[in-house]
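Here the complex is missing one protein chain, while the rest keep their positions.
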């Protein structure tokens, strides 16, 4: 998530530099082709860039809308994960009581396991979504359980099964009753839903044809703008073709930067920050004192 | 689902070739008609393609929005099926216990039946949605049950009734209690909803008039662009009519490719991949060892 | 629901013929007025149709979006009715058991009544939504009940009260327990919601001012296009005014055809087909053998 | 809710007359200023109205979209109120039984109180939303209760508390059990939600800056259109400035008429009609014979 109000020159250049250079090159080429080839046969018709410009504004707008919607949907899903994580911890801590078959000490231990395992679930899910090689969830579950879940194709899903087993165990040992069982099970169901929704966005490729053709049509538009202006102002047309092209290329790129919101990009959903916030909240609710620091921004520019 | 970032030339040609050729032909015809007929009587007014271009950008944009929405809704429904399938298996495995009227062995058998039958439900639903002749669900249910459900007009719906019966049976034999009954029944209700939602998208034809008139108006637009540019640049106008036409025709086609997301097209929802992923997840949750491979992409280009 | 991919010439003419004729007439009149009146005083400014064309594309686009949304919402509601109908039948059949106060024979009879009465509910609702005079629900409920519900201002709502009474009766006679009571009552609540949502769409007139002014502005646009082109190409302008007008008028009409999705139009939601499909599904679930045929399309063109 | 398909001349004049007159006046002024001041120094550039026209089409379109959404959301909320009202009455009537602590006569009386008090809730809510001075809810609750709730800042909210108390009373006196208590309480929660949602729309002013600037920019656009056309066609430009201005002003007004859907306007949500329909439905469900007439339209033009 970008947090600085102004965009740093470095980011602009790294973000749009490649396109800008290509843009300029294409415009020079378009000018030369117009000068030495096209203009010998006919005058490039001025109506073409106007029509294409309007159409492109629509298609770029469409792409950006869908990209933004994916990004915001991803953010909403992780917002829901924050909420349900707090509710999970709250219910585990407030609604469980010791019973004949469950001593106070065992109960305290089960509470810690349930809350810490949930933190493991979050880190395992983050690892999957970011296709990252780094495991952060190992320290929140015991080694045996870790070894077991790692064998599963879907690690966070395997962790959730342990949570279900724990809820059933609490129920059977009368730490909770049927009503409380329902409420806690509902949280496990929610985590499973939110996990699947995140996977859906991470694994569904935005229709590549949209992206491909929109970009192609922008290049056609740039070439035609250069050729049309070349007829009246000569080599300076390169400037205008490149300028107008830059506006469309950049707007399209800005949208594309949001289309895969779970990738570890500055424009992505800040999973590092969100998981850490939940970790802090949950450890405080457990009454722990060894609380990690919140995630810091990178150069005050973005958080991952 | 297309997965390669660039679109293969072969795909472009097979996807847009037919329109491109027709496009060129119509432009040649439009040029000839303008040259030998229209221009004798009047000069084709230049304002026409500009107005039509703006209007068409709107109408094509509208069509593409609705197509994309259908595709994304379809993807969401199958995402929900993934989530509920995992929850179904988890609840069946974790929340059922043997009782006086249900031995441990019978329970293990019922669990396997419940989970495998659910895989059968998914394959039967996929077969219905893709109007495919191939049955993949037979090996997950016993032959007698298979013979029975095949007689029903709606096979997956008939399979769901078996699942309801099983939930009631677990309840009556005290493997689950009333709260757990509610949670499991809710999953059966969800599967019924998701099945119906998929059928709704698969069986509701996108209003054909939209498609028909939009395409007609694109042709009118192409013809008028050719005639208008012909007045200033002669036969070269064919090039521009065809080019601008190609942009609109392609954008329209790209949208139309998403309108029926359950057809076995490269642009569709990858039901093969999704059902296989669920199958793997569920079999692993059952502790099976004979796990099938994930679905592979076709030439690294798309998955079905 | 239109099902043929191409639109029949007959449909085009009947659908747009009236507008096309009026369109042509207005253009001829506009040409004459311009020729003999307007042009004596001033040249109709060319900027007017361009500005109006862009604005109209927006307003027509807005109308079509809202119309499509109404149509798709209507389709979704009836999709939900399909799903809940199957769940209703499944729960009634699978979750009810005979008890001390309810013999097996009485139970079988109550099940048939509950399922068939639901079919009656659907046909009564369809009758209301289509404001049709034909009753199809009489044969699914007993004559006494039919006589009673017919006296109510809202027949399907009266039928639902019978269903509630039946659920309460099953509960009191211990054919179902409290958990199952909740699940079944939830279905009755859903039917009430879906009935009300359908009525909302059927009875809420789309703001007539939108429609009225959009159409008025299209005529202003047509007249101004004709007059502007008349200044350069004379009587041929009638052709262009009419052509461009036809594009806008048709697009507007195509949208308007979706605005009242429950009317028995070829473009409407196919209530005949949907209710019949549910009827077949439910009768098969009851194990009936006398199953009606699915609804056939009219000339392969549309289903009602 | 407007119901007549065509808009009456009277409504057009009263609705747009003020703007039309102002529009014309401004155009005359613009023409004079252009003729005697501006044109002495420079020719008003023709590109200005074209650019402003496109931009305005967007901004007016944005305003109208949001207005329509508010109106439709308001309609949906009251649709939900209709559904939940019927469900409330149905559950109160079908699911309550006499018990040791509740005689059949008391039960009948409580049912009537519960249903009639709900009608009072609706009329009190309507009064609040329409900021009307007329009380229609007094005759559905007893005078003592009326006196009490009138002291509350929020009358319908105070009525709902009586309904909660009644549900608790039915529960404590064993007229309903826990499951039925939950279902009935859910309805009270829904009424509270729907009341709050209605208040949100009624009390949240649509951002006034949007409205203010859009209108200001329309006037700038009108003036510039008049001045540009004045340069080629003289005083006739007043006609075109006014015409094009009228299109934008009217479209904007049509949208603004929907922005406060609970005001007693012909374009608003027909609360009179909806509350009366519910009243009729509920009284019929109670078996009453003294049923009021449905609300009639005003001159066949609209219902309030």
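Chains: A, B, C and D, in written order; residue numbering restarts at 1 for each.
Assume a residue touches a chain if its C-beta (ideal position, glycine included) is under 8 Å from a C-beta of that chain, and two chains touch if they have at least 3 such contacts.
Here the structure is a predicted model, which is why all the values come from computation and not from measurement.
In the complete complex, the hidden chain is touched by one of A:43, A:205 or A:254, namely A:254. From the set D:2, D:52 or D:74, the residue in touch with the chain omitted from the display is D:52, counting the whole complex.
The chain not shown here is touched by just one of A:14, A:65, A:132 or A:296, and that residue is A:65. Seen from chain A, the chain kept out of the figure touches residues 1-7, 15, 46, 49-50, 53-54, 56-58, 60-61, 64-65, 68, 71, 75-76, 79-80, 82-83, 86-87, 90-91, 93-95, 97, 177-180, 182-183, 225, 228-229, 232-234, 236-237, 240, 243-244, 247-248, 250-251, 254, 257-258, 267, 280-281, 284-285. Within the entire complex, the positions of chain D that touch the omitted partner chain are 41-43, 45, 47-48, 50-52, 54-55, 57-59, 61-62, 66, 152-154, 157-158, 160-161, 164-165, 168, 172, 178-179, 181-182, 185, 188-189, 192-193, 195-197, 199-200, 204-205, 207-210, 212-213, 217, 220.
The rule we apply is simple: only the chains that are shown with their structure count from here on.
Per-chain CA centroids place chain A at a distance of 24 Å from chain B.
Residues of chain B in contact with at least two other chains: 50, 54, 57-58, 61, 178-179, 182. Taken as a graph of touching chains, this assembly forms an open line, each chain in contact only with its neighbours along the path. Applying the touch criterion to all chain pairs gives A-B, B-C, C-D.
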